[in-house]
Each structure stands twice: as C-alpha cells, then as structure tokens.
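Got a structure for you, written out below as structure tokens; questions coming shortly.
A single protein chain has been omitted; all remaining protein chains appear in their positions.
Coming up: subunit A.
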Amino acid sequence: MASSSGNDDDLTIPRAAINKMIKETLPNVRVANDARELVVNCCTEFIHLISSEANEICNKSEKKTISPEHVIQALESLGFGSYISEVKEVLQECKTVALKRRKASSRLENLGIPEEELLRQQQELFAKVSEQ
C-alpha cells in the first residue's frame, strides 16, 4: 500500500473492515474488487452526509458538541430512520458501560487505601481492643 501523505482527503474506512462486513452480510457471494472499492468510498460519503446534517441540527440546538441524539435526528431526516432502533441499542450499551465505569471508579476512589493495609489496620485495632 502506498504510504499516506497525511492528506485528510485520503481518509477512508479501512478496506479490511469493509471486506469483513460484506462477508458477514453476503457470506457466499464473491464480490468484485471495484465493487468493494465503491463501498469503501460510499462509507466516506455516508459519514460526511450524516455528520454534516447532525452538525446543522447541533447548531440549531443550544449545544456545542454533536450528541448522539443529533446523529439520530440526522438519520431520520435523511431517510435512514430504519437504522434508528438498532442504533439506539448501541447507545444504550454505551450508557450502561459508562455507568459501570463510573461506579467502579468511584468505589476505588472511596477506598484510597489498598485492601491489605485496611486488613492490617483492622487487625491492629482488634489487637488493641483485646488488650484492654
């Protein structure tokens, strides 16, 4: 493969990822190389289409960052409403993972002290109590 000059215009989704998706979608079908190439380029166009529309929607809202809801609205307005229910499942997964991560890190913060040290301190306290 030719090395990238670093030009943003050459950015695409990697061919290997597209090939895998095509293979999963059409398992027993041979796909011509120029057809694969076209799919790669269509993906780039799709991403630009949706993100531009989401950006417009974001600009009209009082938010500065494009949210998943903006992307969902963009899909709806551009005729890709049939993707929304599956896309919402991914969003739900995101939120679940993020929630678990926040809970786990707040538990760690509350400890501060490693468990062995806590056990050691507890044993010292027990020892003091039994001496009294």
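In the analysis below, a contact is a pair of C-beta atoms (placed from the backbone, for glycine too) under 8 Å apart; a residue touches a chain by one contact, two chains touch by 3 or more; residues count from 1.
One rule holds for everything that comes next: contacts and distances are computed from a predicted model.
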Can you work out the missing subunit's protein name as recorded in UniProt? Choose among "Translin", "DNA polymerase epsilon subunit 4", "Glutathione S-transferase" or "Gem-associated protein 7-like". "DNA polymerase epsilon subunit 4"
Candidates A:26, A:99 or A:113 - the one touching the absent chain: A:26
For subunit A, the residues touching the chain missing from this view: 8-9, 11-14, 17-18, 20-26, 28-32, 34-35, 37-39, 42-52, 54-55, 58-59, 64-68, 70-72, 75, 78-80, 83, 86-87, 89-91, 94-95
